[in-house]
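Input: one structure, supplied below.
Removed from the display is one protein chain of the complex; every other protein chain stays in position.
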Amino acid sequence: MIPRVVRRRLTSGLMTGVVTALCLLAVLPLVFIFGDLIAKGASSIDWAFFVENPAPAGESGGGVANAIVGTGIVVGLAALIGLPVGIGAGVFLAEYGGGRLGWTVRYVADVLNGTPSIVVGIFAWTFIVKPVGHFSALAGSVALAVLIVPMVARTTEEMVRLVPHSLREAALALGYPRWRTSLTVVVRGALTGIVTGGMVGVARIAGETAPLLFTALGNLNFSVHVAQPMQTLSLQIYVYATGPFDEWHRLAWAAALVLMGLVLMLAIVARRVTRSKYASR
Amino acid sequence: MYRAVLTGFALTLPLLMLALVAELVVSAWPSIARFRGAFLWTSTWDPVAEVYGAAPMIFGTLVSAFLALLLAVPLALGVAIFLTELAPKWMRQPVAFLVELLAAIPSVVYGLWGIFVLIPFLREQVAPPLKAVLGWTPFFQGVFYGNSMLAGGIILAIMVVPYIAAVSREVLLAVPGSQREAALGLGATRWEAVWSAVLPYGRAGVIGACMLGLGRALGETMAVTMVIGNRHDVSLSVLQPGYTMAAAIANEFAEATTDLYLSALFEVGLILFVITVIVNGLARLLVWRVARGAAVGSKAL
Partner (left out) sequence: MRAVDLGSREPGAGDSDAVPALGSRLPAPDALGPLREPDSGRLATDRLTALFHRTAAVKEVSLAFPPHTVTAIIGPSGCGKSTFLRCCNRMHELSDGGWVTGRVLLDDVDIYDGTVDPVQVRRRVGMVFQRPTPFPTMSVFDNVAAGLRVDRRRARSATAETVETALRQAALWDEVKDRLDRSALDLSGGQQQRLCIARAVAPRPEVLLLDEPTASLDPAGTQRIEELCRELKRDYTIVIVTHNMQQAARVSDFTAFFYLGELIEHGPTTQLFTAPRLEQTEAYITGRFG
């Protein structure tokens, strides 16, 4: 009969091992996915890939120039629309959000954050595509903006709340009216965090596909008209991956690598911004 | 003036929500009026005869999400406990970063990987042993072609792990250190301190984290539709293709030829919306209780 103490220690060691194994198992797919992205996608990436448009169906070659530009336009427009609204809502929640209106807005933001993006897509379809009669990049941007507003509102609120109360008091004691305190001391103090939150939000919507299926739709040609359908990297990957041609599959991997690279870059830059601000202090 | 502008921005959120709900209900109304309750439990989905029953989709959504949670919760809890309690200090940041990276991968990239890597792997390495050992159960019947509920569940599990892990981690971090120290001071082993002092305290929050993960899994579209097979069928076997509500909308919305078809899809969207709101609402309630109203999980990429 193993003494109780030894048994407990063994259990502890065993459970530690189990937990560690589970953690490693959780991270394992990441290794595989990144490995496959690079293994299957890197070889297809060359200069032509970035500057050419897709080749006609079945033919080899071609690139994703229209998709890259399209992603930039759709995501950029969505950020233009959504970031100010989201940040404004976030500052409201932090500075004036104590009452019932604040509670309601916060609750709604959380609900919208949990809404499936496809539902947001058909929402944008109803309000923008249907009345106008055709698909457009603008509709896609609106759908993405609806996704990014509640995201950024909550992260902004969190960042602004972190500003110490003593700073507010110091500004008020100097004779700053409340609005000026909020704008020049509080928001300015939280600016780095707000920017990081914004970039993280943009990184997330850059990868979205579902809300674009019935709004931006996709476009085989190069287009910069926001009132017309537009292609994005995410849509391109979907079409190519589910298509019948091996050539398309190859290009899908390459496009996925590019999209992943874009998302990663945004995320890393966001972190760098936060860290550098603190390092210099 | 400043406050008025900010209030204006903030008001867009409730307005958007109202517009969303109104639009869903109005667009779904023809279908609701036509099919009433039968929409929820009949399986016939016939665009030609204009008869729509969403039972397979609802079933598939729930099953795939449940399967995903079954796989994801142990993994995610492992990550959370590892990061907060057991990992040496130098490992915490890198591992946390890796897990967050999982959340950054776009859904369509997961789907791509699912089609060309996961499914062949399942077909060649996983399905044969599964069938050999468990083929007598109703869960592993039928020929496995690849696109299946199993593939959908696994992909969802991988996608959902970082969310559950991130929120669980914040919940566990919110547990006061005194709980841990009290247990250790009484002579508990490291594991015992976690199991008997920390986890019970954070239990509500961890359950909430799992529900948040469930909410995410319910709404996931692209990766699922790329690997699940997209077939209107209710089957107990996870080796068979299935369907989810989100996948159905993604696949069929652009091709809905009649108003009733479109309306039926909107009704599917409404049902999906309602389910996720309820699940997320419950989840937030549980998490708020432990983490006190912070925007928990919002930092997870």
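Chains: A and B, in written order; residue numbering restarts at 1 for each.
Everything that follows uses one rule, which is that contacts are C-beta pairs under 8 Å (C-beta built on N, C-alpha and C of every residue); 3 or more make two chains touch, one makes a residue touch a chain.
Model, not experiment: these values are computed from the prediction.
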For the chain not depicted, the shown chains it touches: A
Touching residue (missing chain; options A:Val69, A:Leu167 or A:Val226): A:Leu167
From A:Arg8, A:Lys130, A:Arg180 or A:His249, residue that would touch the chain that is not displayed: A:Arg180
Subunit A residues touching the omitted chain (full complex): 164, 166-167, 169-177, 180, 185, 188-189, 191, 280-281
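Here, only the chains that are shown with their structure count from here on.
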Chain centre separation (subunit A, subunit B; CA means) in Å: 18
Subunit B contact footprint on subunit A (complex, rising order): 8-9, 11-13, 15-16, 18-23, 25-27, 29-30, 32-33, 36-37, 40, 84-89, 91-93, 95-97, 101-102, 104-105, 108-120, 122-123, 125-127, 146, 149-151, 153-155, 157-158, 179, 182-183, 200, 203-204, 206-210, 213-214, 234, 237-238, 241-242, 249, 252-253, 256, 259-260, 263-264, 267
Residues on subunit B engaged by subunit A in the complex (per definition of touch): 1-3, 5-14, 16-17, 19-20, 23-24, 27, 74-79, 81-83, 86, 95, 98-99, 101-102, 104-113, 115-117, 158, 161, 165, 189-192, 195, 212, 215-216, 218-222, 226, 246, 249-250, 253-254, 265-266, 269, 272-273, 276-277, 279-281, 284, 294-295, 298-299, 301
